[in-house]
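The complex appears here minus one protein chain, its other protein chains still in place.
Per-chain residue numbering starts at 1, and chain names A, B and C are given in the order in which the chains are listed.
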Amino acid sequence: MSTVMSTVEHLDRGPLGRDELAALVARDIPPGSFVNLGIGLPTTVADHLPPDSGVVLHTENGMLGMGPAARGDEIDPDLVNAGKIPVTELPGASYFHHADSFAMMRGGHLDVCVLGAFQVSERGDLANWHTGDPGDIPAVGGAMDLAIGAKQVFVMMTLFTKDGTPKLVPECTYPLTGLACVSRLYTDLAVFHIGPEGVTVTETYGTSVAELASRLEVAVRPAGSRDRTKGAIVSHVHPAADHADHL
Amino acid sequence: MSTVMSTVEHLDRGPLGRDELAALVARDIPPGSFVNLGIGLPTTVADHLPPDSGVVLHTENGMLGMGPAARGDEIDPDLVNAGKIPVTELPGASYFHHADSFAMMRGGHLDVCVLGAFQVSERGDLANWHTGDPGDIPAVGGAMDLAIGAKQVFVMMTLFTKDGTPKLVPECTYPLTGLACVSRLYTDLAVFHIGPEGVTVTETYGTSVAELASRLEVAVRPAGSRDRTKGAIVSHVHPAADHADHL
Amino acid sequence: MTTVFTDPDEAVAGIADGSTVLIGGFGMAGMPVRLIDALIRQGATDLTVVSNNAGNGDTGLAALLAAGRVRKIICSFPRQSDSWVFDGLYRAGKIELELVPQGTLAERMRAAGAGIGAFYCPTGVGTPLAEGKETRVIDGRTYVLEYPIKGDVALIGAHVGDRMGNLVYRKTARNFGPVMATAAALTIAQVHHVVETGALDPEAVVTPCIYVDRILDLSAVEGTS
Partner (left out) sequence: MTTVFTDPDEAVAGIADGSTVLIGGFGMAGMPVRLIDALIRQGATDLTVVSNNAGNGDTGLAALLAAGRVRKIICSFPRQSDSWVFDGLYRAGKIELELVPQGTLAERMRAAGAGIGAFYCPTGVGTPLAEGKETRVIDGRTYVLEYPIKGDVALIGAHVGDRMGNLVYRKTARNFGPVMATAAALTIAQVHHVVETGALDPEAVVTPCIYVDRILDLSAVEGTS
């Protein structure tokens, strides 16, 4: 069921804004998925899911069927998300305790989680919990559980730091959150798929694959290109096809 | 808080009947205990618990607050005990799934469980699940979980087989259910406490400690007697004292 | 996403030969009888069945065994007065038995559902059921290393489901259902009836919809009383 796609280079526009990036991630979440959206930028993906998507949101503090942020009278101190922000409950919601919630995550039942990151390596290693600065108090929360638990881990980040240092790297220099766990990387400049065959670029925004290749220390290839090492066509399964019935 | 008791020899009467044995066990269950009664003879202990005892019965198929056997219209195929017998629900009951139910058992939260046995060893090893006969289909159910899980394991059995072979033995010859897990043994002829100091007899029925000692291969001593090996007074804590607050 | 079926045969479609099938129920309480009957008609064979008991009488799991579809059974209590079908197959050497203490059976499935690789369990230490297993002393107590039991399919009986797949159970018919639902790649639940999404109390949902792939609505099945 795999479809070989070609990379789309959007050269007639600038990089993606935060909202556009969130919309792009939302587009790639298969209808009916069970999804955990990390704190910060990933949370905004929810605003771009179509109402009929059937996507069910999980929050690791013990809920499936989480609704949008609570406003005004909806605010209930007993109903918060993982970022401790008051949220709402949708029809079909359920509550469970922390051990059950993380069993759900660790057991591989979530289809997708979307996380922010300091760095992602070419093998899909993720660093997003600690700068490693000795002056920083370390805090991990549920980041490591999400990284290793979801069937697919999508990362959202800018591709470069403000001073131009790439955040997609051969090897993470920040302390790791999880090994080889990221399958897709959504950035302001490009979307990357990460797999056993390496890093492929499926879309670019305001830049080209060639330009990206020159700015990164990681070998990136357009989708559908021939992997010179292995001689195989690099192909990408459309997200919806990942979600076929179990049998 | 330990009280040195003397052994009571009931020589003016015969061995205990099944009902009397059950009543004896019921007497020794501290008020307010959480208790699991095994299938068969142990189940009858429930009939002898005073209504104000506050004892809460657990059944391993997922319930606390189990009531007496269901009769007539009370029979509900969704409400059975571990022996698949229809039972009833008492006020304050709760239901939980099998993993939670056995977590409760394994985690040491039950105060007492009462089991039947083929054999008990002088160290408190229990054999109650399999005769070891190659023609017998083995079946263990929750016996091993109960044996190692409850704070105290009481066993009810006849002291001798029909052909006069002792069932309290130096070493079990039947396949084991659990090691050093039985703390009290209630039989038709005597009640035994089993602990690090060995086997002591606290009560006899229709026989004497001396006569028992002559019929068993296990060294048994009356309660309050001096342990010749260790030079210590063998003492018994009254059941109710076992149940002091945690702090 | 959960699909609601009104035809038992459609509900069990696609179960492959050689599958490991987790079957809920404790005795008859929570036993997914209609799904088992459909599985017999469906024809999958060479199955490994995980269930607390090994069938009662001549129906349900016993009928599946009698039809010769089960290569191996993993259970805690196969010896019941009316387990004659299993009894005959076992004595004839026609079925393999892995006997597991009941709590370890539940915990091994929980581990599969919870992503635990293995766990040290105090149950069965020093008994024949721990023979050949790795042990370790932790804080002075001996434990046996136990591995997850993962199902390809779980067939469970619940009380009510909603359209999204959330389930509630009834009394001790809950038993293995919630654990098995987490431990299988494909979970199929038979329920007495299906309600609209939002009709179940979110605080009282026992199996969240994420664990349920297919629901058979018994109230809509022809011939169901």
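Some notes on this structure:
FYI, contacts are C-beta pairs under 8 Å (C-beta built on N, C-alpha and C of every residue); 3 or more make two chains touch, one makes a residue touch a chain.
Keep in mind it's a predicted model, so treat the numbers as computed, not measured.
The missing chain, though absent from the view, touches A, B, C when the full complex is examined. Considering the whole complex, the residue from B:92, B:135 or B:164 that touches the absent chain is B:92.
Screening A:12, A:52, A:78 or A:163 against the full complex identifies A:78 as the residue touching the chain left out.
For the chain left out of this panel, the touching residue among C:60, C:115 or C:165 is C:115.
The chain not shown here touches chain C at positions 107, 111, 114-122, 136, 138-139, 141, 143, 147, 168-171, 201-204, 206. Hidden from this view is one chain, which touches chain B at 31-32, 34, 54, 56, 58, 64-65, 89, 91-96, 103-110, 149, 245-247. Summarising the interface, chain A meets the missing chain with residues 59-63, 76-81, 84, 89, 95-99, 101-103, 105-106, 125, 130, 136-145, 148-149, 175-179.
Simple rule for what comes next: only the chains that are shown with their structure count from here on.
We define each chain's centre as the mean of its Cα atoms; on that basis chain A and chain C are separated by 34 Å.
Averaging Cα coordinates per chain places chain A and chain B 56 Å apart. Here the CA centre of chain B is 31 Å from the CA centre of chain C. Shown for chain C are the residues that touch two or more other chains, namely 110.
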